[in-house]
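One protein chain omitted, others in place.
Residue numbering begins at 1 within each chain, and the chains themselves are lettered A and B in the order written.
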Amino acid sequence: MTNMNVVGKRVLRQDAFEKVVGGKGFPVNVRLPGMLHGKLLRSPYPHARIVRMDTARAEQMPGVKAVITPADVPQIPYNPIFFMPVTSAGLVRDMLILSDTVRFAGQPVAAIAAISAAIAEQALQMIEVDYEELPAVFDPDEATRDGAPEIHAGVKNNISDTPSFAIGDIEAGFREADHIFEGTYETPRVHTCYMEPRVCVADTDTNGHITIYSSIQHLFGLRERMAYALGLSVSQVKVVQPPYIGGGFGSKLDMVYAEPLAALLSARTRRPVRIKHTRYEDFITNARHPMKVYLKTGIRKDGTFCARYARTQCDTSAYASQGPVVIMVHAHYGLMLGYRSPHLKWEGKVVLTNNIPGGAFRGYGAPQACFAVESQIDEICEELGFDPIEFRLKNTPRRGDPHPFNPEWKLDTYALDECLARGAERIGWSQRARAGSSSSTKKRGIGMAAHPLWVSGCVGFPDIYEHSGAIIKLNVDGTANLSSATMDIGSGQNTVLCQIAAEELGLADGAVLMSPGSTDTLPFDAPTHASRGTYSSGNAVKVAAAAAKKRLLEVAAVIMEANADDLEVCNGVITVKGSPARSMSVADVVKRAESPYMVIGEQGPAPTVLEEKGTIMGLSSLAPSTNPSPAVAEFVEVEVDTETGQVKVLRAVYAHDLGRVINPAAAEGQVEGGLQQGIGFALMENMLFDPESGACLTSDFLDYKMPTAVEMPRHIESIFIESNEPSGPFGAKSLAEACLIVPAPAIANAIYNATGARIRSLPITPEKILKALGKL
Amino acid sequence: MKQLISLEVNGDRHEIAVEPDATLLEVLRDHLGLLGTKQGCDSGGCGCCTVHIGDRAVYSCMKYALSAQHQKITTIEGLGADGKLDAVQDAFVREGAVQCGYCTCGMIMTAKQLLHDDPHPDEDAIRHGIAGNLCRCTGYHKIVEAIRTAARD
Partner (left out) sequence: MALSRLKKFCIPENSHQVDDCVAEYGDNALILAGGTFIRGLEVRGLLSEVEALIDVHKLGMDGLVSGVGNVRIGAMVTFAALEQLAELHSAAWLAAVRDALACPPLQIRNMATVGGCLAASCPFYDLPTAFLALDGSVTVSGAGAQREIGLADLFVSLFENSLEPGELITELTLPRPPGRSASAFIKLEGTANDLAIVNVAVSISVDAAGVCEEARVVLGGGVGDRVVRSATAETVLKGQQLTHEVIEHAAAAVGQDIEPMADHRATAAYRLAMAGVFTKRALNQALSRLN
């Protein structure tokens, strides 16, 4: 894979030029003529039944154009998540656009459209609602006890799902063990904190067709859910693709109440309706599922695993939503399959509570698992005297092994060993001191964590969409427009896709431009999630580019009187292989293809060649054939103030086998941003709620703390290992999510190395450290 | 009851009627169509809405429009000249400091004041200087780099 002109280069992001001067393309900027503003009335109670609702006073308020209550809304139960067919047998459909029953504090009960947001807000206070309060339960342990409040009719003990799987004979496995370790590891409810609020504008025409603009990670998912929940057919909903959105990190992978409500308000008023969340509304819309993982591991004397048992309790909150799906990804790709063991058993429990809905968040169940697994491995190594790196290599899959999730796939490119070796060298692993050996007040420590198995998209996952599509169209100036329904949620994915297209087409850096479309004009695409953008969408783009290039060379062959197979294209110039003098620019070929058949020349009209006519373009729509695993290891150095319990992350070295780096700057950005989220998850982020009312106490950035530039390490090093995955575009596989999966356990292990304190619940607050040190 | 006010933004004077509780942020976005200034939290916690009053960076979500009269207000749209990017904007593009881009304009406005006060800030000064601006994508690494680059150039 040599001689690449565009792939592997630090190509500047096209969207950055627009974003530094204002970023007009954000959905939050969409304004349509005659647009109204919607606001949602939200329940103050976590569990209640609406006995009476009187909207008369609100409707009479000047400027109010429509009020919608549960009685005005189709009562079609749906599941909001985008990436599975809405009718999938694997989904629980237990949500309504508006319902008479409220199951979390902040659930909408009515919606208003008015000529201004301020009037809509004031009108909300005019709606009279009588609630019958119902007993609420917030703690998943309490929710599963007999006699706990029933949150959804017929769901016994609020247990929504109890998935499990086993390989071998777990009891026999533990009998073989020379050592057994067990522990319980807990992770909190954390928010993605995308910076652009959820916002949508819905515009319904008199035929009942809805056009919607929204800050989302999946165009077709929103179309499918909107149509289903509103009882429409999909062609009646058009989702317009924004050129970019202000972050998502998973949170924008499901339909929120605002979208169908804006559509209903628009239908009622025949005007466009915009609904924008406040930051409080964003916080209570969805969050990472808190999990409690019990992990029991049997080890042989030689340091290999012989039995691994785990149990996970997942608080899926007021609605099943993502819970039953996230727990499966958590179990397979997070907990159980990354390390080899002849005997495995896992049991899960998805619990309903009156907490705010669980949602997707970068890593989708894996950060919760990785914290448990990688912490416990560190405990094992400390206790039994194994080197954590050698120990991991004894137990992880090796290059060439069958893929643990699907043995038909092979781990042909898999360089965990190199990640571990190079990361260790850069952090200075061999100089690492014994845990807790420092005698000063501020103690330094080094820790690491790996994530041996992860995804490049969702091929092989039950009922999860994975195909992507692309349209590439060449222009007479030698450039090309690329369109795809995939969303760049900030990672720079569009730039990477343009690089892939340019490389395949033989165009120069910058010659391929991304052009947004809509669900009406673009081929289906799975969402931007599961670390799939570069790999899956990249594959589709490369195939479309190859198709366009094939046509380009066919036309060139006619003009150049050559055989298409003898032509090559590089940097916008087509040449006959071996005869560089015989060349023609791509622009000239496209001009000929786009020109009229009869061309007026000096001698008057003359015919050209009919076979060369037509726009040169390429299309694709396909799913990848396999799902290669990246391999990841992160090393961090921390300093712990043992008087205050405060932790500073001083250095981070992140090593990742991603197959091929398409754009080094964008790839580093994933690592650095993932670390910010990972440090937050490890040390400070935690959504807290009033134990009585269920009201969110951390619904702005005064109370929900995430790292600022000051809390981030000065030194972040990204090591990319290019194993050249044959199924990926130019050898690429995935990157994005792993960057947030590994930091928390690496930091926890470094804190142990510094202080000897082992904290098994996140976030590792200063108080937890002082308690563990016996100082509080 | 609306009040008529006069605001000078990016050198242009605007006469507008606003509610007494209107913030500068609302006026910039909803009355003047200056959409580069972003609303992120409405409580002075994220920095997306940072603009300059005089040469001082402020949270426009915390500034009442009526209080901002008779002062020179600069938004992201007021940076750069002759169709060219300002040095800080340019450095953000070149250093890869822009990801989703929603924090970017506020971050740039803060960086502008930082460099105005101290043309050669060290890394610590840069990091503390942007502590009132949150970013969820970049880990701030390339943002710090971009501000350093802008200081060098």
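In this section, contacts are C-beta pairs under 8 Å (C-beta built on N, C-alpha and C of every residue); 3 or more make two chains touch, one makes a residue touch a chain.
This is a predicted model, so every value here is computed, not measured.
Novice: Can you list the shown chains that the absent chain is in touch with?
Specialist: Touch partners of the hidden chain, whole complex considered, are A, B.
Novice: For the full complex, which residue in B:Q89, B:T110 or B:T149 touches the chain that was left out?
Specialist: Touching the chain that is not displayed is residue B:T110.
Novice: Using the document's definition of touch, tell me which of A:N5, A:N157, A:S583 or A:T644 contacts the absent chain.
Specialist: Result: among the candidates, A:T644 touches the missing chain.
Novice: Pick from A:Q122, A:N571 or A:S585: which residue touches the chain that isn't shown?
Specialist: Candidates A:Q122, A:N571 or A:S585; residue touching the omitted chain: A:Q122.
Novice: Which of A:I275, A:C370, A:I471 or A:L770 touches the chain that is not shown?
Specialist: A:L770
Novice: May I ask you to list the residues on chain B that touch the chain which is not drawn?
Specialist: Counting only chain B, the missing chain is touched by 1, 3, 19-23, 26, 42-45, 47, 50, 53, 56-59, 61-64, 66-67, 110, 113-114, 127-134.
Novice: Which parts of chain A face the unshown chain closely enough to count as touching?
Specialist: The missing chain touches chain A at positions 118, 121-122, 125, 280, 643-644, 646, 684, 688, 697-698, 700-703, 705-711, 766-767, 770, 775-776.
We adopt the following convention: only the chains that are shown with their structure count from here on.
Novice: Provide the C-alpha centroid distance between chain A and chain B, rounded to the nearest whole angstrom.
Specialist: Computed value for the inter-centroid distance: 29 Å.
Novice: So in the complex, which bits of chain A are touching chain B?
Specialist: Residue list for chain A touching chain B: 10, 12-13, 15-17, 19-24, 26, 28-29, 118, 192-197, 244-247, 249, 278-279, 489-492, 665-666, 668-669, 671-677, 700-702, 706, 708-710, 712, 714, 716.
Novice: Across the complex, what residues on chain B touch chain A?
Specialist: 19, 34-36, 38-43, 45-46, 48, 76-77, 79-80, 85, 89-90, 92-94, 96, 98-105, 108, 123, 126-128, 130-144
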